[in-house]
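Written out below as structure tokens is the structure these notes cover.
All protein chains but one are shown at their positions in the complex.
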Amino acid sequence: MYQSETTIRVRYGETDQMGYVYYGYYATYYEVARVESLRQLGLTYKEIEAMGIIMPVLENKSKFLAPGRYDEQLRIVTTLREKPGVRIRFEYEIFNTVNELIHIGETLLVFVDRTTNKPCRPPLPMLQVLEPYFK
Amino acid sequence: MYQSETTIRVRYGETDQMGYVYYGYYATYYEVARVESLRQLGLTYKEIEAMGIIMPVLENKSKFLAPGRYDEQLRIVTTLREKPGVRIRFEYEIFNTVNELIHIGETLLVFVDRTTNKPCRPPLPMLQVLEPYFK
Amino acid sequence: MYQSETTIRVRYGETDQMGYVYYGYYATYYEVARVESLRQLGLTYKEIEAMGIIMPVLENKSKFLAPGRYDEQLRIVTTLREKPGVRIRFEYEIFNTVNELIHIGETLLVFVDRTTNKPCRPPLPMLQVLEPYFK
Partner (left out) sequence: MYQSETTIRVRYGETDQMGYVYYGYYATYYEVARVESLRQLGLTYKEIEAMGIIMPVLENKSKFLAPGRYDEQLRIVTTLREKPGVRIRFEYEIFNTVNELIHIGETLLVFVDRTTNKPCRPPLPMLQVLEPYFK
């Protein structure tokens, strides 16, 4: 298992007239969380794309337990529970500033070779940085 | 069961550098689809809020079968399978211009009374317009 | 001069906690307006990109006269005042449902050849459809 943390400050444009974070923005928060999760391992999604691999999303699930609000610094705990194969699943738990769990999410992505447009194995550098966490 | 259709033209700003609709925008498409779904019954979400009821999202699920692309006119079929109680579940199927099913989603929302901030029954006008579909 | 009209329904996710359309979304409305403006001439921006030309934005200006609000059907009048050269300037006037002018904007874009990455003349089909308006 690999787990990491990142924080995100809620922007004004991400709120809606209900006064909450608009529900569509959590997908963006997930994106930031998983990208930062990889960066903490020394790998960027930008580099993965430069290797000719893209990672489109196959599935996304969200549970909204309590609203996120403007200017809150949300803490996102990102978890890789299984070693990635052709697919990789990220799980997210989002906590607000009083450490209340306000949101749970998960995203399933697939590795796709840009040249063949077919699913493929994760790039070697990713397998290498993740290996210590899945023994 | 109540079913309706609406179309959405993919905007440039909704694409990402993969050349696909960014996965976070599907939640926005769902929002448009369910609002238009109600409007076709003669009811607007704006009116529901004016009655003192808001409808925050509790759960959201998405399956991405094929990418949406810039300028495509997507057709969204929205389904209410069960009569709403305190909660209401919308299901969505999104088809591209060649009538390929590219996306499946569902959203669970809750009716909340703005004054008490507590879950409540759907507003009467909504129950009335939906009644013929759930006999 | 070439002038056209399009309408846009304000989405919930486009509002912010002030209860207004978030100011960043007007750029998206402009994009829809100018794309529909071209479509009414029988030309799509998608086709222009397929011809190997992209149109990045050079300048953008906005005046916010009155707030846009959720679910309003905004009417956008788009104007091309001058015949496009290497650059093209779109002007926008946005009216709300009571026909109040709520917003004025303009965008200057440049035609760029994708292969050379250099500014270029507008594609011939665009010049042809615009010609009758600039005699």
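In order of appearance the chains are A, B and C, and numbering begins at 1 in each one.
Keep in mind that, in the parts below, a residue touches a chain if its C-beta (ideal position, glycine included) is under 8 Å from a C-beta of that chain, and two chains touch if they have at least 3 such contacts.
Worth saying up front: this structure is predicted, and the values here are computed from it rather than measured.
Asks: Can you work out which residue in A:13, A:67 or A:119 touches the chain that's missing from view?
Replies: Here the residue in touch with the unshown chain is A:13.
Asks: Which of B:2, B:70 or B:92 sits in contact with the chain that's absent?
Replies: Of all options in B:2, B:70 or B:92, contact with the hidden chain holds for B:70.
Asks: So which of A:23, A:45 or A:90 would be touching the chain we can't see?
Replies: A:45
Asks: Mind listing the chain C residues that contact the chain we can't see here?
Replies: Within chain C, the residues that touch the unshown chain are 18, 20, 23-28, 31, 54, 56-64, 67.
Asks: Could I get the residues of chain A that touch the absent chain, sorted low to high?
Replies: Within chain A, the residues touching the omitted chain are 9, 11-13, 27-28, 31-32, 35, 44-46, 70-71.
Asks: Can you list, in ascending order, the chain B residues touching the missing chain?
Replies: Touch with the absent chain occurs at residues 12-13, 15-19, 22, 24, 70.
Rule of thumb we're sticking to: only the chains that are shown with their structure count from here on.
Asks: Just the chain pair, please, that has the highest number of C-beta contacts.
Replies: A-B
Asks: In angstrom, rounded to a whole number, how far apart do the mean CA points of chain B and chain C lie?
Replies: 27
Asks: Report the inter-centroid distance (CA atoms only) between chain A and chain C in whole Å.
Replies: Each chain reduced to its C-alpha mean, chain A and chain C end up 34 Å apart.
Asks: Quick one: chain A and chain B, Cα centre-to-centre, how many Å?
Replies: One centre to the other, that is 24 Å.
Asks: Which chain A residues touch at least two other chains?
Replies: 18, 24
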